[in-house]
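All protein chains of the complex are present and in place, except for one that has been dropped.
Chains here go by letter, A, B and C, matching the order in which they are written, and residues are numbered from 1 within each.
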């Protein structure tokens, strides 16, 4: 399989994910600026997810840059990553709509975790298909720390949110 | 017509189909984890359709790989396939929302059947345009079994679901 | 401006238009097959628009094939065409939802008319930018009949629909 088509297809899915997230940000029905207050948390969760997708797109691009061959395992590992990233609009909207309440934030964290795991699996599938002399395998000891650190941070962040939410009492 | 533009256009449509399916997975309105229970069947139907579209994209890619010329018949046969695949988000959402009840599952099976048929027609249109010496024509006795087997499995699956649903009584 | 980017951008918009039309086909809320009866006209109007967009994409592709340079006028004439084509999902959904009633069918016809007009303007902008020796200018006496015939047919079709609707009485 051509690496270029895999890149183009992944770019297409990520561009769509990035753009349809905004569709979850429902147009407020009042004409006053008060109507904006209701979508402020939705807006903040959208900014957060926009940055995450940007980071994934940037890293995905660099990882594929080192790749020359794409086999079936890489294809399915890539589709697996796209699956978890395609869930971002839904969980982003859910988290924002409920003002970063504990359960939606935890679900958001779960999706982030599986996306990081899928990225890590894709990285190993690529190394396996390229052989131990590939630039990615050599860079891997450094790169491999990225998902672990990312996941660690992710699990810290929801925890702090849950704590804050528990302190503040239930929303709505 | 250039084969590259046909490929790029098909990739675009499939990437959008894959991603907008998730829009059917409505954001739950409660903040509790109980709200997730309601979208579990929607989630499962989404995973199923995601895998199907992935399989179609992979096969479509390999089939076009053997192609050098694209005539009008191949263009329309390809658009016919994209038409049935573009119905996936709607029927996936309908099936999931009704917890795999018999009628939506049967309609899902009908769309799968026509997609498989359209794939088979596209394959023959390509063989016809390439001549009997094309790699696809030689590979065809093997490849030709794919849609038949796929359709056979598809018709088994809804049957089992209908049976299970009939045993379990009607879902609300 | 590069012709390739104009092609790729137009392909992207047309692929999205084609695919989001299906989002207008709302998932029925009942689980029974009766729920499908309500979306049959929506389905038929979707098939009709799918074929129209397919024809436009095919013709657009052939027209740009003869082009080498793209100036500002061609850019805006192309965007003007994309504008009218991007209205297809809305008017298709409106016409289908109201069972081909007279006013939505007339509005659908108006959008088709302006799309045909925009195509005709784009063709002249391309001929102007290529000079009188371009293949398109030579092919133009034949090609130029396409929009006229298309528009003629379009205006016949809504008329017949209006007639039929008037005979049948108003649809609620």
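Assume a residue touches a chain if its C-beta (ideal position, glycine included) is under 8 Å from a C-beta of that chain, and two chains touch if they have at least 3 such contacts.
All of these numbers come straight from a predicted model, not from anything done at the bench.
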Just to confirm, in the complete assembly, which displayed chains does the hidden chain contact?
A, C
What chain C residues would touch the chain not displayed?
1, 5, 8-9, 12-13, 16-17, 20, 23-24, 72, 75-76, 79, 82-83, 86-87, 89-90, 93-94, 97-98, 101-104, 106-107, 170-172
Touch residues of chain A, complete complex, unshown partner:
7-8, 11-12, 14-16, 18-20, 22-23, 25, 27-33, 35-36, 47, 50, 54, 57-58, 61-62
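As a working rule, only the chains that are shown with their structure count from here on.
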How are the chains arranged in terms of who touches whom: line, ring, star, complete or other?
line
More than half overlap in residue numbers between the two sides of the chain A-chain B interface, or less? Answer same or different.
different
Averaging C-alpha coordinates per chain, one finds the centres of chain A and chain C separated by a number of Å equal to 36
Averaging over Cα atoms per chain, report the distance between chain A and chain B in Å.
25
For chain A, jot down the residues that touch at least 2 other chains.
none
